[in-house]
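What you see is the complex with one protein chain gone and the rest in place.
Then we have chain A:
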Amino acid sequence: MSIMEYNGGSVIAMVGKNCVAIASDLRLGVQSLGIASNFQKIFPVTDRIFVGLPGLATDVTTLHEQFRYRVNMYTIKEEREIEPETFAALVSSTLYERRFGPYFIEPVIAGMQRTPSGSYKPFIAATDLIGCLNFAKDFVVAGTASDKLFGVAEGLWEEDLGPEDLFETISQTMLNAVDRDTNSGWGVVVHLLTKDKVITRTLKGRMD
């Protein structure tokens, strides 16, 4: 038994044309026993940054609270909102602080980054449980269905997908990957970020 697989759950983030999407399943279980089908794993950090926290459920909550503390301090002191790249660095350092007794979470970050010209660029990143950053250009995956998510995403993803197409792509990726994993599923939620709004949708999937 692995601690990373104890509660189950998976998250994926994908880049599109001037948009990003981040999706997760909604299952919380205790090994094979399913407990909740509404367990939130993706949290808004700012209006433009979302972080997905798959892994041990107690650490999901604790890390969310830790990030809230640190991002609040940042916002109050800097008098501006934190940028996605900076937040990714914050995630990395927070995890490495616990290098020899880590949080059992592999965070996934999705956001819209300000450019000097004033518009926004899509941004995704992921880390391992001790904070090693991965700035992918296409998609990042984490959780108990990560291998399956890699496979489907690699097949379905293409560059410059518009918001509606990106939504379809990320949804199909999640739905089909979690159906092949016993510890992920029981509902899927997808957040689509564009430069001026966020659309959140809950998908209808297999509840077994």
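Rule of thumb we're sticking to: a residue touches a chain if its C-beta (ideal position, glycine included) is under 8 Å from a C-beta of that chain, and two chains touch if they have at least 3 such contacts; residues count from 1.
The working rule: contacts and distances are computed from a predicted model.
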Chain left out of the displayed complex - its UniProt protein name, from "Cell cycle control protein", "Transcription factor IIIB 50 kDa subunit", "Proteasome subunit alpha type" or "WD repeat domain-containing protein 83-like": "Proteasome subunit alpha type"
Residue of A:69, A:96 or A:135 in touch with the missing chain, whole complex considered: A:69
In chain A, positions touching the absent partner: 65-66, 68-69, 72-73, 76-77
